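A short worksheet on the structure shown next.
A single protein chain has been omitted; all remaining protein chains appear in their positions.
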Amino acid sequence: MTPGIRRTGIEKTMKMVLMISALASVLIVLLIFLFTAKEAMPAFREIGIGKMLSDTTWRPGNNQFGILAMIAGSGLVTLGAVFIGVPLALGTAVFLSEIAPLWVAKIVRPSIELLAGIPSVVYGLFGMVVIVPWVRMIPAPGNTGYGLLSASIVLAVMVLPTIANISEFAVRSVPRGYKEGSMALGATKWETISRVIIPAAKPGIISAVVLGLGRALGETIAMIMVIGNSVILPTPVTSNPLSIFLSRARTLTGNIAVEISYATGVHESALFATGVILFILIMLVNSSARFLMRKGARS
Amino acid sequence: MSKLETEVTRMKAEDYCLFYGNFRALNNISIEIPTNRITAFIGPSGCGKSTLLRSFNRMNDLIPGVTTTGTVYLDGRNVAQEDVVELRKNVGMVFQRPNPFPKSIFDNVAYGPRLHGTRNRSDLAVLVEKSLKRAALWEEVKDDLHKSGMSLSGGQQQRLCIARAIAVEPEVILMDEPASALDPVATLRIEELMNELKKNYTIAIVTHNMQQAGRVSDYTAFLLTDENRAGNLIEFGPTKQIFTTPSDSRTEDYISGRFG
Amino acid sequence: MSKLETEVTRMKAEDYCLFYGNFRALNNISIEIPTNRITAFIGPSGCGKSTLLRSFNRMNDLIPGVTTTGTVYLDGRNVAQEDVVELRKNVGMVFQRPNPFPKSIFDNVAYGPRLHGTRNRSDLAVLVEKSLKRAALWEEVKDDLHKSGMSLSGGQQQRLCIARAIAVEPEVILMDEPASALDPVATLRIEELMNELKKNYTIAIVTHNMQQAGRVSDYTAFLLTDENRAGNLIEFGPTKQIFTTPSDSRTEDYISGRFG
Amino acid sequence: MNKRSFAQNTAFGIFWLTGATAVLIMVFVVGYIMVKGLPGISADFFTTSPRGGLSGEGGIYSTIVTTFYMIVVTLAFATPLGVGAAIYLTEYSANTESRVVRKLVILARFGVETLAGVPSIIFGLFGYALFVTALNMGFSILSASLAGACLIIPVIIRTTEEALKSVPAGYREGSLALGANRWETTWKVVLPAAFRGISTGVLLSAGRIVSETAIFFVTLGGSYRVPHSLMSGGRTMALHVYYLAMETRAFDKAMSTAAVLVGMIILMNLIINTITSRISAKQG
Amino acid sequence: MSRESFDRELEDVTRNLFQVTGEVRKNLAASVKYLEKRDMQGAAMIIEADEIVNLRCLEIEVQCLNIIATQQPVATDLRLLFSILQISTEIERIGDYAKGIARISLKIGPGKLIKPLLSISRMEEIAGQMLDDAIRAFTEGDEKAARNIPSRDLQIDILYNQVHRELITFIMEKPSNIEQTMMLDWVAHNIERVGDRVVNICERVIFTVTGIPIDLN
Amino acid sequence: MSRESFDRELEDVTRNLFQVTGEVRKNLAASVKYLEKRDMQGAAMIIEADEIVNLRCLEIEVQCLNIIATQQPVATDLRLLFSILQISTEIERIGDYAKGIARISLKIGPGKLIKPLLSISRMEEIAGQMLDDAIRAFTEGDEKAARNIPSRDLQIDILYNQVHRELITFIMEKPSNIEQTMMLDWVAHNIERVGDRVVNICERVIFTVTGIPIDLN
Partner (left out) sequence: GEPGDGTPDDASAESVETVELSVVGSTTVQPLAELLSEAYEAIDPNVLVTVSGGGSSVGVKSASEQTADIGMASREIKDSEIQECPEIVVHTIARDGIAIVSSLDVDVDGVTMEEARKIFAGEITDWGEVGGTPGMITIAAREEGSGTRSAFEDLVMDDAFISETAILQPSNGAIRTTIASTPGSIAFISFGYLDDSTKPMAIDGALPTSGNVNAGTYPVVRPLNMVTYGEPTGAAAEWLEFIIGEDGQAIVAAEGYLPVN
């Protein structure tokens, strides 16, 4: 009887301990939100959320704390990364799961994994010394190489593994039966991929892209190293609207990292406020990814 | 009792060997699949039933490292020299697990015809209806052709897959354990359907279920691995004969549950 | 033909109902499982065979939202009032897919005894040997007890699981489709083993395979869902009687392949 | 027919190209870093600490030590918590009766998912506000590790959950049916079976710590001295790369350090791949 | 489990049984008729026809075997097949009796019979009717009919005793007629046996329906 | 597919068949012996014993039915069961013949026989031996033996013709003996029928072994 009681005792204790660990994450999220929000309160109170979100002028010395330019910067650089990175990532995903011979996949997949593992500071460094000088060669007024384009390229490489991995998983988890079924009806491999496999993997692919987006929005160090960090609303530098990407910008994350060391008072609080806004933005993006993924799983 | 000699051969394997890399999975198989009959392949797991079945529409081509010797014929023509897309159009296949595409019922059935060039909506509609009717599914789904194929029950899904295979108007339908993932009721439906289908098609079916082979097939082929684990055709003949008076003692041992 | 009246009851369900949330999965089941016999539960998918089986060792307790009425007895004692650990020790279970732990063969078999307090190495060794012998596995593994249980073949794994269940010296062994994941040869071994085991144990087995029920069991219970999808016990009696002269027409319809 | 095979050839050509591009990018990035970085690497580079202020002289000894500290301390915080949470979520949450507990589980899951999406700079901000400032831990390995732990807890939870989920349900049922309780089942059967999976997760998290910069940029202080207690500040290799690139004239050193970092990541990937391929060999 | 093909095959074999019963019934009646009419050719034909009956019955047996081997029926289905099998044996035997009567016909030769066959014809009529009814009871699963038919066997037995005594008297009167008289006794005996066979068939019908083996003799 | 339990049950039913055959064989011999010895009590006992034989045969049939229903055998196994079933029917019939002889015994009554039974005993001896041999051929699956046994039926037939002619001569000589004489003819006829039954059993043996139905009559 005694070992029975002891066994039950251990079971109950462990259950409690484990439950507490499970709730730790909630606690952390709560703490994060509370602390950043608390620190951000003075800024919100003194400046006002509306003003912060609608003003493009960031001049802490002059008590101007508009972060619209940064939101635009974050948005544009992410958009750029998506444009460059998504086709590449999806192509790679399909290539890996459906086309590549085994030996080729054995080269490509570790390459992607390695890209995922490389620290962002190394990407930043690489961007500074390789990408920025390349971009600088584009003839355009005021083009220094630092700016959205360089940042987007670096970011594209950084999110490539995320998107490629998740969408490869999505493509791979398309039941083998679909493929066999299609081939057995006399479809070519490409017809099978384009008409059956990709449509079936679509929800997974979309959420991969959205998750990549979240990643991109959150990237910091590499961004501040290549984007130029100017607080301006990016505008096309030539008549070509695409030249907007030659414009310098600052991301929300960059804003925090660049200035947190020197900020005091409302300035510091404004940076925390930037953090809160970033936090909310990313939560929105990620939960939409989760929603898409669930919807995909359901159908 | 039906006699092989009086049948018309639709497909034929001649001295057919298949290798996965260096491993000989099929050894010198010669067999004729008679027209408008159901031919069952039985044998213990790993004896090469699926491999042999998949040789008839060259699905094994998809597996890297497969080599073959000998010949497989469809209507007297060597399938290796046929266009594989055309071959697979003529020799349809139904798989173990129902595998409808995540598309509507209509699009599932129309998939094959569209591939092969039928674009006209009304032609397609006619074809889809015909195929679903033949697969004995029309009554159950006719009001809901735009529902996803995945929303059907397992047995319905399998019939949808059969309809999909029929829609490209094949001559032969290969079925690899088409009912093993289904419950007994659905199995029953599929078996009845097969009986119906053999009026118009030649059917070859792999089953690990001897009772099923006994129930549905006209001819039965028994495969067994030899000492090198290569699959050999041990006996082929009318199902009734195989189940009452097999001529090879290994067949008898297998069907009556004696092994090794 | 064996007669129920002359048997000694080991387990018993009385007016037993089981609900998954609001869904009544078992409706008023009363059944007696006779000692040293094999009792088979058959019935179409979803009729509650597994649920009923799992009621005997309260595995359903693990599923949230399960409530029951009525009583299940083991040797006349209400299992709901027994210590569940003790109950599961007395009522062992073998599952559909062989599920050896990723441990050595020895540790697999010794797992239960260790849990229940046997620590002495030589006691364990004796127990493991005895259990493996009873499970007809000893000869095949005795030289390799420290090999992983996972390295065995499917059939051997299932026998290992049986040995593991035996090792805690249960009175009853519940088996939920114990051979459905196995090939025919392994199935044969398991069926033979069950015949051997019934000398010492009371066995209840769920099978979707009527032939199997016919082959191995002494008694057969036929379950069927009623119009509310609740499982009911339709008929229970000696297997031979069920298979030759079932008294309920639904039983007859089911075993002879007529449905609906 | 011709049209159909033409479409296929074109499409496949493009896919081959993307695949090749991905590899080329990797080769270029890694190659560039290696070509620029490797010449600066010598035994001295590993055994001496940075010195000389702006000049960026010296090696990376102290940053290796700090990185190591960071890995150990972070994992010490995050692993028990993460694994414990994962165990609760997969092993215990499934069969709870109580509505409150079920709500808590949903909440916990939400917490994990949210945490997984939080960008590292936010962890940095949080660590800075809570550990560095409010709790008065200053710029220290402790502060940074606590903030870093927040980053990797979701990683560990997720990989552990995956590992636990891939343990066949049969193991649990088998154990429970023998009269074991939940914890005994988890401890004796499930965890050993999931061990390899969990260790990949832990290794993966270690990789995250090695490559993380943003959090440590605002919590670790950046001192390049060898840390001697948890309260010392320090500089991880990744952070060192940042400082070297941004604050000194020693670009070549930055490259060398980056090369070492990339080398480390390659090594970790190799280890993870060996573990996982063993797992799949075993399961497949 | 494929009811459809099973039912088809079952129908087939039942039809065959029905058909062969019809033939045997015909042969039996004809054998007595030819005996009466001293039709040697007819008698020879019946002997030949019995070959066909034997083959048919064998076929039925093989069919049953095939069905059991490939369809593996249970319960009523299985009992039905068992019964078909046993009934076909009975039918075959009845066929043999008809053949036996034809053989006796041939042995007696074309000459006139020593006595008209009145009672024997009557016996044949009753037995034949019983056979018809028994087979109908079988195809219709009519247990009640099957239970009633055997009582009619009594009439046959009475008639047989009558014939037998008559014949013995005959011999006593004219010992030289002994050969033919004994042969006619054989004929009557054969028909009496038919009655017994029909009773067996009725037993089978009851078994098929109820699953309970019974002895009505 | 569980060979073990199947083999066990098969063995069981074969043993039962063997046993009942032994009993029938005994009954047959005894019936002739009692007839010879004018042992009325013995004859009555045989009539009773046949009830048991009938029951045993019914049991065998049910056993076969059970085995087929629960074990669903095919090929040789199924043929074997079929054969056991049919053989048991034949055995039952042979039992009936023994009973028939015993009945005749009773009808003749305790008085002395008009003539010694020399040939009839001989016939019984041959038939009984054939039965023994046929059953042995069955249990041993000895096709060759089964093919040879039927030839011995010829001897029985010859003996029967002899007896028959003898008896007719007898009647001609003493028409008053007609009743007993005819009865003795019946006895001989019954034994002759036993021979035919044994031939049927031999056919079954051959079918069991080869799967080919054959007609040796």
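Labels A, B, C, D, E and F are assigned to the chains in the order they are written; within every chain, residues are numbered from 1.
Criterion: a residue touches a chain if its C-beta (ideal position, glycine included) is under 8 Å from a C-beta of that chain, and two chains touch if they have at least 3 such contacts.
Just so it is clear, the model here is predicted, and its values are computed rather than measured.
> For the chain that's not shown, point to the residue among D:L151, D:A194, D:A245 or D:A259 touching it.
With D:L151, D:A194, D:A245 or D:A259 as choices, the missing chain is touched by D:A245.
> At which residues does subunit A meet the chain that is not included here?
57-62, 128, 132-133, 136, 141-142, 144-146, 224-225, 228-232, 248, 250, 257-265, 267-268
> Could you please point out the subunit D residues that touch the chain left off the display?
51-54, 132-133, 136, 138-139, 220-225, 227-228, 232-233, 245-249, 251
To be clear about the criterion, only the chains that are shown with their structure count from here on.
> From the mean C-alpha coordinate of subunit E to that of subunit F, what's the distance rounded to whole Å?
It comes to 21 Å between the two C-alpha centres.
> Need the CA-centroid distance for the pair subunit A / subunit D, whole Å please.
Distance between chain centres: 17 Å.
> Identify all positions of subunit E at which a residue touches two or more other chains, and write them in rising order.
Correct list: 1-3, 6, 62, 65, 69, 72, 74-75, 78-79.
> Could you tell me which residues belong to subunit D and also touch two or more other chains?
4, 181, 184
> Sort out for me which residues of subunit D touch subunit A in the complex.
It comes out as residues 4-5, 7-8, 11-12, 14-19, 21-23, 25-27, 29-30, 32-33, 36, 80-85, 87-89, 91-93, 101, 104-105, 107-108, 110-126, 128-130, 134, 150, 153-154, 157, 181-184, 207, 210-214, 217-218, 238-239, 241-242, 245-246, 251, 254-255, 258, 261-262, 265-266, 268-269, 273.
> Flag every residue of subunit C that touches subunit F in the complex, lowest number first.
It comes out as residues 1, 184, 187-188, 191-192, 195, 211, 214-216, 239-240, 243-244.
> Using the touch definition up top, name the residues of subunit C that touch subunit B in the complex.
These residues of subunit C touch subunit B: 44-45, 183-185, 188, 208, 211, 257, 259-260.
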